[in-house]
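Note that this complex is displayed minus one protein chain, with the remaining chains in position.
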Amino acid sequence: MTLDSKIPSGPIEKKWDTHRFNMKLVNPSNRRKYTVIMVGTGLAGASAAASLGELGYNVLAFSYHESPRRAHSIAAQGGINAPKNYSNDGDSIWRLFYDTVKGGDYRAREANVYRLAQVSGNIIDQCVAQGVPFARDYAGYLDNRSFGGAQVSRTFYARGQTGQQLLMGAYSALSRQINAGTVKFFPRREMLDLVIVNGQARGIICRDLVTGKIETYAANAVVLATGGYANTFYLSTMAKASNATALWRAYKKGAAFANPCFTQIHPTCIPQGGPYQSKLTLMSESLRNDGRIWVPKKKGETRKPQDIPEEERDYYLERMYPSFGNLVPRDVASRRAKEMCDKGFGVGSTGLAVYLDFADAISRLGKHVIEERYGNLCDMYHEITAEDPYTTPMRIYPAAHYTMGGLWVDYNLMSTIPGLFVGGEANFSDHGANRLGASALMQGLADGYFILPYTLGNYLASTKFDSVKTSDGAFKEAQSGIEDMIKRLMSINGKKTVEEFHRELGKVMWEFVGMGRNKTRLQQALKEIPQIREEFWKNVKVVGAANDLNAELERAGRVADFLELGELLALDALHREESCGGHFREEHQTEEGEALRNDKKFSYVAAWEFAGVGTKPVLNKEPLKFEYVKPSQRSYK
Amino acid sequence: MNKFTALYRSSVGKKIIMSLSGLFLCTFLIVHASVNLFLFKGAEAYNTASHFMSSNIIIRLVEVVLFVGLLAHMISGVVVWIQNRMTRPVGYQMYRLKDNTKLSSRTPMLTTSASLVAFFLVSHLLTFWIPTRFGADPKLPYDMVADAFSQSSMAVFYIVAVAFLGFHLKHGFQSGFQTLGLSTNRYKWLIDSVAVIFWLIIPLVFASMPAYFLWFQ
Partner (left out) sequence: MDFKLKIWRQKNRNDKGQFVDYEVKAVSPDASFLEMLDILNDTLVKKGEEPIAFDHDCREGICGSCGMVIDGRSHGPGRGIATCELRMRVFRDSDTIVAEPWRTKAFPILKDLIVDRTALDRIMAAGGYISSKTGGVPEANSIPVPKHDAEESMDAAACIGCGACVAACPNSSAMLFVAAKVSQFALLPQGKIERKERVLRMVEQMDKEGFGNCSNNYACEAECPKKISVTHIARLNREFIRAELT
């Protein structure tokens, strides 16, 4: 497999403009003759489907939800970055570009990141025009806050519901196109396979989740915007249904999977309460703007946090990182929290939590200010834990949250399969080894509104298409493959539930492939995951019927994929003998415990090529060149 | 006309008709209650007022509008009620509406009070309005009222009926403003205060007459 990133030539600030000019266009009157399949209608999918529909393409949009508004993009709280420099603090496209490349620990493609920074301002314009009720100042202009380690205030927000509001914006744009008839929306459909004809992605196989019917759809191109794979860890901040099935089935059809080990752990989640717990709830890390993180200085402290005097508290982030303090990047904050707990300073019933304390901020700014800023988060915390964060410090712990890795795409967001495009969290492109806060929403919408509509058009205009029908052999073959898989799942009739297998996998992933990784543990994971997988296919119990609404069957297919993906994730983590961003290999750290990159050996994108289940995939490398942001050791001291 | 039928077909439109007619009927209650107060000034004053009300040409014209309003209110109410009943073919096993709503706002209470008030209106018109208006009864208005309310069954019926009227208005008055979009955070207190006149004071005034004749005469 050759990986051609197709980065346009020329100076970085001109690349996107030059490329747009060089792209072929589809004549407006011809556009409706092209059908595009959009799988997933979250931020990236809905915005792309709406924009493509508006351009006049015939769009078929699929979601396993009943409505696009249920996508997990909705749960993003904090905000969206754009270098508008409204705060007059020296922000610019260059600075956002620089921060993102640096924040990604020099494992992202410069050209992509620059383009992201470039179009991010337009996203804000777009969203405001759609009626997204962003926070405003008293003059009526948009308000910004500083977020997740950024030293400029470039984050736009709508209370703690920015993701919801942006998704509603994209969903409303999509609704308009559905009404206009340019987009046909298929609710409660799960993509189960990709259909390739003559080397081109030409269709998908879906299961109607209500009737269980296996359906086939043909198109000129397929876009996957199906989100990330953090649920490989079982417990994560992802929605319950978030899965990697679409990505994984595409991978098995030949799309390369890039940097699967780049996963992000979010530092401010509500800790796990018991084994029944189904998910971890994330609280926006904007909490760290005003909250101070600490643990007791004494191991195994039993006093209530309020009773622990100031001098017996260890504000460890402020101590270790005097200039960034509580605002160090996510991976640093997460790792330090786990470290503190591993050393025995953890608090709460499980000892797996640290305090996040608003007492200082409340005495400085008043309770009403904290309420205004974090009211909904505090309510949520109160609801879940029955503790009042205004009087008792919150307990927080890291949780798997975002996956920077994903299907490999070139500059046009096209995967290694011609005609298969990937947008949003599902691709690997922009965040390198670590994503900055408030950049996920930015990337999803950049891909959807401003990149895919151009690059897809270019592909459609410059490609020759044979006529393809769903009655063709390739579709029949893929369809019967899926039907066989479902039959197989239903017929095992073993003893363990799907959920049990998922939990088992999650435990291995979190223990061995979670935050601090090392060779021994990764090898252990690589031993255990295939065992779980093997048992799964012998001993899973899927009740209900295949031709019915069957949540167990849906989950079984997803977990089957996680059981393969988990192995790839561990394999990638094992192969990457360095620490960078969210990937921390304990063997590779500085004396102070900071991540130690190895730019000589690992300055590349690892794009894995499927070679059969249980067979080691083929590693392809896309070298990364840094012409504008020279790699340096990250330091937040 | 097309626009009007479209308006009436829409759910919000029907409610607007209901609220406009309802609030109009409320203004009538003020007039009616004021005229009734003449009872306490004596027979002569009341007879004069009553005569004025049944002979003045403007009042007679308003009367027509009043009947139209009443009909519109009743018909819309019935249509809305029937439509609403059809929206939930299978009911809940357990439905704790009373945790979420005021007693006066709940549909069964609204329909009960509405039907009772409607029944009362018919009987009220038969007892007083037709005889006075068309002069079928040779009795003077004051004597007619005094006779009627000296029967305890009639007096109690009236008191119960105006209590239900008050109950109906407890919901209806604020609801009218909500439907017309006038119930904003800023003016809610004002609407709620004025509402007291309609659901409490006016019914009290109405109830005072049968009570007066029954117990004090």
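In this document, chain identifiers A and B correspond to the written order of the chains, with residue numbering beginning at 1 in each.
Just so we're on the same page, contacts are C-beta pairs under 8 Å (C-beta built on N, C-alpha and C of every residue); 3 or more make two chains touch, one makes a residue touch a chain.
Everything numeric here is computed off the predicted structure, so don't read it as measured data.
The residue from A:K84, A:R249 or A:H401 that touches the chain not shown here is A:K84.
For the options A:V113, A:M168 or A:V295, the residue in contact with the chain missing from this view is A:M168. Within the set A:I7, A:M23 or A:V128, the residue that contacts the chain not displayed is A:V128. Touching the missing chain, out of A:A239, A:M320, A:A461 or A:I492, is residue A:A239.
Taking the complete complex into account, residues 47, 50-51, 54, 65-72, 74-75, 84, 86, 122, 124-142, 158-159, 161, 164-165, 168, 171-173, 175-176, 178-179, 185, 187, 210, 239-241, 273-274, 276-279, 281-282, 379-380, 383-386, 449-450, 453, 497, 499, 541, 543-544, 548-549, 551-552 of chain A touch the chain not shown. Residues of chain B in contact with the chain left out of this view: 3, 7, 9-16, 80, 83-84, 86-97, 99-102, 105-107, 110, 171, 174-175, 177-185, 188.
Convention: only the chains that are shown with their structure count from here on.
Separating the CA-averaged centres of chain A and chain B is a span of 61 Å.
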